[in-house]
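Okay, here's the structure, questions in a sec.
Only one protein chain is missing from this complex, and each of the others stays in its spot.
Entry: chain A
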Amino acid sequence: MNDDATQPIVRMQALNKHFGNLHVLKDIDLEIVPGEVVVVIGASGSGKSTLIRCINGLEEYQLGKLEVDGSQLLPFGKSNRALQRIRTEVGMVFQQFNLFPHLSVVDNITLAPMKVRGWSRADALETANRLLERVGITDQAHKYPAQLSGGQQQRVALARALAMEPRLMLFDEPTSALDPEMIGEVLDAMRELAKEGMTMVIVTHEMGFAREVADRVIFIHQGEITEQGEPESLFDNPQHERTQSFLSRVLTH
């Protein structure tokens, strides 16, 4: 546990990751401080997902150093104990929601607090209901995921992650699988979360949203951090030619 607000919650040093012969992350240096909202952008296949999946150990890396919330995550997934502790403190929202289809909305949310944190059912239920209200899902607690719209499912997935009271939230393209009319409701919930001071790392193609909520935007190209900075400077005045061409491609449509 690391409560010092000035200490980074994520500290990546010269992190390298290979998928077989493919060098996916190259010497990544990245520090994220509590309360910071970091948006990661880049072309398809540039390594954005891999980068944030390293932070909660869903991907293992081979070389470098990684510390999350005060615990070392060793290369080759060798830090089992630390890994599980980190995962209880780091929440994640996936592109495909990944709700548990055999559990009701409320059971999706209470499962981890009860089994991992050891909360009573009553406590977990109370938290679940509070979070559902907060993400704008009411009267659906006993429905199953398949009975909800995509936007609702993603907001339940957000509530499920928040129920663990994480210190850091990871988002991997949370709106990419949604119909356009449902993107707004998910972004609203995330915006709300950012306002409350949650530390967030967000992979997204929603540039308007990034500009609005990000404290820092990171542009990744072929596994390297090519450029990073405040959204105004990175979007309006990109220094690197690769950043310019990427932005001109995504911002024109």
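Convention: a contact is a pair of C-beta atoms (placed from the backbone, for glycine too) under 8 Å apart; a residue touches a chain by one contact, two chains touch by 3 or more; residues count from 1.
Definition applied: contacts and distances are computed from a predicted model.
Visitor: Would you mind picking the UniProt name of the chain not drawn here, from "Acetolactate synthase small subunit", "Putative glutamine transport system permease protein GlnP", "tRNA (5-methylaminomethyl-2-thiouridylate)-methyltransferase" or "Carbon-monoxide dehydrogenase medium subunit"?
Guide: "Putative glutamine transport system permease protein GlnP"
Visitor: Looking at the full complex, which residue from A:Ala161, A:Ala189, A:Val213 or A:Leu234 touches the chain that isn't shown here?
Guide: Answering carefully, the residue with contact to the hidden chain is A:Ala161.
Visitor: Who touches the missing chain here, A:Ala112, A:Leu131, A:Ala189 or A:Leu234?
Guide: Result: among the candidates, A:Ala112 touches the missing chain.
Visitor: Using the document's definition of touch, tell me which of A:Ser71, A:Ser104 or A:Gln222 contacts the absent chain.
Guide: Considering all chains, including the one not shown, the answer is A:Ser104.
Visitor: Looking at the full complex, which residue from A:Gln13, A:Gln72 or A:Gln96 touches the chain that isn't shown here?
Guide: Checking the options A:Gln13, A:Gln72 or A:Gln96, the one contacting the hidden chain is A:Gln96.
Visitor: Identify the residues of chain A touching the omitted chain, counting contacts across the whole complex.
Guide: 56-58, 84, 87-88, 90-92, 94, 96, 98-104, 111-112, 115-117, 144, 146, 157, 160-161, 164, 170
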